[in-house]
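With one protein chain withheld, the remaining protein chains of the complex are depicted in position.
Think of it as A, B and C in the order they're written, each chain with its own count starting at 1.
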Amino acid sequence: MLDYVTGYLSSTVTPGQAGNWLWALVYILIIFGGVSGIVIVMNWGERKALAHMQVRLGPMRVGPHGLMQPIADAIKLLTKEDIMPSEADKPIFWMAPVWVVMIAFSVFIVVPFGPTHAVTDMNIGILFMLGVSSLGVLGIVMAGWASNSHFPLMGALRSSAQMVSYEVAMGLAVVSAVVMTGLRGAGPYGVGDGAASGTLSMIGIVQAQQQQHVWFIFKFFPVGLVAFFIFAVAMIAETNRAPFDLPEAESELVAGFHTEYSGLRWSLFMLGEYAAMVAVSSIAITLWLGGWLRPFPSIHGPAINIPFFWEHPELGVVDFVFSFAPAMVLFILAFFAFFNAARMPKHPLLKIQTLGLYAFGLVLGGVGLVLLAPPVRDRVQDIFWFVFKIACFMYMYIWYRATWPRYRFDQLMKVGWKFLLPLGLAVLLVTGFMGLSPEILAWLKGVR
Amino acid sequence: MADETTPKDQLKPPETKPAAEKPAAAATPAPPASAAAKPAAPAKPVAAAPPAPPKPAGPTPQPWESEMVANFKRRFGSGIREASTYVGQNYMVVDASIVYQVLQVLHDDEGFDYCVDVTAVHYPKRDEQFDLVWILYSFPRNERIRVKTLLKEDAAAPSVSSIWSTANWLEREVFDMFGIRFDGHPDLKRILLPDGWQGHPLRKDYPILQQDTEWVKINLGIESGQ
Amino acid sequence: MSIAPILNKVFLVDLLKGLKVTFKYQHPKEVYTEQYPLERPAIAERYRGLPRLNVNPETGETLCIACNLCATACPEHLIVVQSERNPVTRRKEMTSFTLDVSRCMFCGLCVESCSTDCLELSQDYEFALYSRDGFILDRERLERGPEPTVYTR
Partner (left out) sequence: MTDSTKSGFYEEIGSQQTFLDANELVLNMGPQHPSTHGVLRVILRLDGEKVLGTECVIGYLHRGVEKIAENRTYTMFNPYVDRMDYVAAVSNGLGYCLAVEKLLNIEAPPRAAYIRVILTELNRIASHQLWLGTHALDIGAMTPLFYTFRDREEILKIFEKYCGARLTTHSFRIGGTQYETYEGFEQDVNNFVKFVGPKIGEYEELLTTNRIWVERTRNVGVLGGKDCIDLGVTGPVLRASGVKWDLRKAQPYSMYEKFDFEIPTGENGDTFDRYIVRIAEIRQALRIIDQAVNSIPAGPIMAKVPKVMKPPVGEAYVSIEAPKGELGYFIVSDGSTQPYRVRVRPPSFVNLQALDKMVRGSLVADVVAVIGTLDIVLGEVDR
């Protein structure tokens, strides 16, 4: 058994590719649990971060600094009365949240948390992701229709229109990234040491970035950046988050498509929404931000040739230093926990909470210590960087939500069709042109 | 609160107060009393206009002399029953038959382009039960004027919503509260009270505790809204 | 047409400015929330809270002279003062005093009308009950005055 495990751990392909069904199942379970965990943390984090941006405290009562709040919420939602409107289309009403969650999670099959840490690696991975994630809108339309109520219906209609519009711009941005994988990195900022073949595989895309020694966000600067920007905007619209949260615009449509939902079904919608946020963030990370690669992924070996950084004599040291990052982040979190525990008001009622916060800090510190151990340190690198990037994206989501007003429906369409779509086309054209420019230049020379 | 169950007898007086307090409040003049006092000054401002007011102290309405009033008097003759100034505020009392023309002229020719308010006052003891009051303001003249007319109980008033759109809701409110109908109003129905409500609450013969118990029973499913 | 507005538009300066404001306020020092039962709010001296009947601190006798002015002044008519004439001193003495706080709007007119220092609106604001009956305060409760809630687990 142990041999089996270690044998797998040293393998270089994903379980899906290896045809290793048992490990695939384990991965599915881990991803399901992990993404649910991210959603739970995000739930707490969103409420806290939003609260602090709004000069509030957020949840403070359930556990120290409200750490237990998501769990309390979950218990409350699960034990709530299950209300189904009498006029609702019952099977569809029942199916809609399940559908949303199912779709949101099936996307994660191809998300590479590391070179081997994915359920499978399809050769059409990115296509699969785009295709499956856009099926999520079906659940929203189902919910809106089945509720037999006007607000949900309008929310569903808005949602479908919005998703369809932004799929296009999103697709164009993605295509430009996919094109980049096939370019040898020529052009004005051309770098790289080999001819990468174009790929749609998620892992392949990250490996292309590794080979070309550049995150695609910086490739053909600012082309990659603009493509990323298009994707980032479309991504927010796809997941119905502020400032594009029209389908559930609270002040207009009460709660949009899930107005009639409550309790468990509602929480499934929330789970689906947050999982979808994580999913599209992972696409963005994979395509533009180097996936599981750490920052400056190429500064570690002698064959370095990155335009932004000069040659460095102690290249191995960089790798070494970065390998401490996971533990450091956990130590910082533990420090914050201790710091806040020490700052807790001295009040007999808060004794348990203070102790709890100390314990939480200890747990974080302990995990950090474990991550210091060399074998774990090496193994956890990829996943850590991926999750860290996801966390940054989640923070951005919260930050936007706290700051900006909401677009109106027609303006949303305008942004999608009149701004992002032409920009996406332009980016695609420029990407192709920049990639091909040496050949074109050569051809032009030949003509002359 | 330990004592919240003990003094059961103490609960009684406040509980029964709404009904019992009316006579007590009548020590200081209450609606019945003031209504009874009405005959003493039946047509208040109109009767009070002559220089011998019932109260010795306080300001009295002075005749309002101005070019505009002279114009109106010339044009409508005795239709302008009174034009006075009271505490620095001008008002005209106009016959119900010509009030629409007067208001039209005020809007079109005299520049009273802003209808501040339409309201009514009920004098049940009077022959013409209602004072209908239009409060107008003129932006160019920076001047206010009140136009009043006296209405019999079942008489309809002309609607001025064609002159000032703002009168639409204000007239609906007067209809709702006093039951005064407005001829030519585009959509005369109750505005603050529910559609099927019986009675017009701001009439003086509608006591403060009265309610449409039937409506409450049907629509709210409770015995009383109080 | 200067270039600055165009640049502002292209580089999303207007949006970033907003982000800066919200980011700045994340500092824990900016938090404005009061953790209510732990932190007691500062109540102004003139606060109009739960009514109280004052007694003479030396003798413990009520200061109320049963003049009924508060009951007359109350817009909601929620004060009922009952009194009887003491045959010895020939003065009116208050026998009962009830005040229905559930209908009180804390306007303070009763306090203004009180000819002695008896009736007062105290600084107590924590008065929540499960039944409306408890809001009808009798003389004993009013003289006892505010009973600040003590929070325990």
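Everything below uses one rule, namely that a residue touches a chain if its C-beta (ideal position, glycine included) is under 8 Å from a C-beta of that chain, and two chains touch if they have at least 3 such contacts.
None of the values given here were measured: they were computed from a predicted structure.
A.B. asks: Can you list the shown chains that the absent chain is in touch with?
C.D. replies: Touch partners of the hidden chain, whole complex considered, are A, B, C.
A.B. asks: Which residue among B:Trp64, B:Tyr114 or B:Trp215 touches the omitted chain?
C.D. replies: B:Tyr114
A.B. asks: Pick out which of B:Ala70, B:Ile208 or B:Ile222 touches the chain that's been left out of the picture.
C.D. replies: The missing chain is touched by B:Ile208.
A.B. asks: Which positions on chain A touch the chain that was left off?
C.D. replies: Residues 50, 53-56, 87, 148, 150-151, 153-154, 157-158, 242-243, 245-246, 249-254, 401-411 of chain A touch the chain that is not shown.
A.B. asks: Tell me, which residues in chain B touch the chain that this view leaves out?
C.D. replies: Output for chain B: 25, 28-31, 33-34, 37-38, 41, 44-45, 48, 53-55, 57-59, 61, 86-87, 89, 113-117, 119, 121-122, 133, 135, 139, 142, 144, 146, 164-166, 168-170, 173, 177, 190-194, 201-202, 204, 206, 208.
A.B. asks: In the complete complex, the non-displayed chain touches which residues of chain C?
C.D. replies: 8-9, 14-15, 17-18, 20-22, 25, 32, 43-48, 73-75, 105-109, 112, 121
By definition in this document, only the chains that are shown with their structure count from here on.
A.B. asks: Would you pick out the chains that touch chain A and also touch chain C?
C.D. replies: Of all the chains present, none is in contact with both chain A and chain C.
A.B. asks: Going by the contact definition above, tell me which chain pair has the most C-beta pairs touching.
C.D. replies: Here the largest contact count links A-C.
A.B. asks: Provide the C-alpha centroid distance between chain A and chain C, rounded to the nearest whole angstrom.
C.D. replies: That pair's centroid distance is 50 Å.
A.B. asks: Just give me the whole-number Å value for how far the CA centre of chain B lies from that of chain C.
C.D. replies: 36
A.B. asks: Distance-wise, how many Å sit between the C-alpha centres of chain A and chain B, to the nearest whole number?
C.D. replies: 65
A.B. asks: Tell me, which residues of chain A touch at least two other chains?
C.D. replies: Residue numbers touching two or more other chains: none in chain A.
A.B. asks: Among all residues of chain B, which ones touch two or more of the remaining chains?
C.D. replies: none
A.B. asks: Which residues of chain A touch chain C once you look at their complex with the stated criterion?
C.D. replies: Listed in rising order, the residues of chain A that touch chain C are 49, 52-57, 60, 345, 347, 349-350, 399-400, 402-404.
A.B. asks: How about chain C: which of its residues touch chain A in the complex?
C.D. replies: 15, 18-19, 21-23, 25-26, 28, 30-33, 35, 38, 151-153
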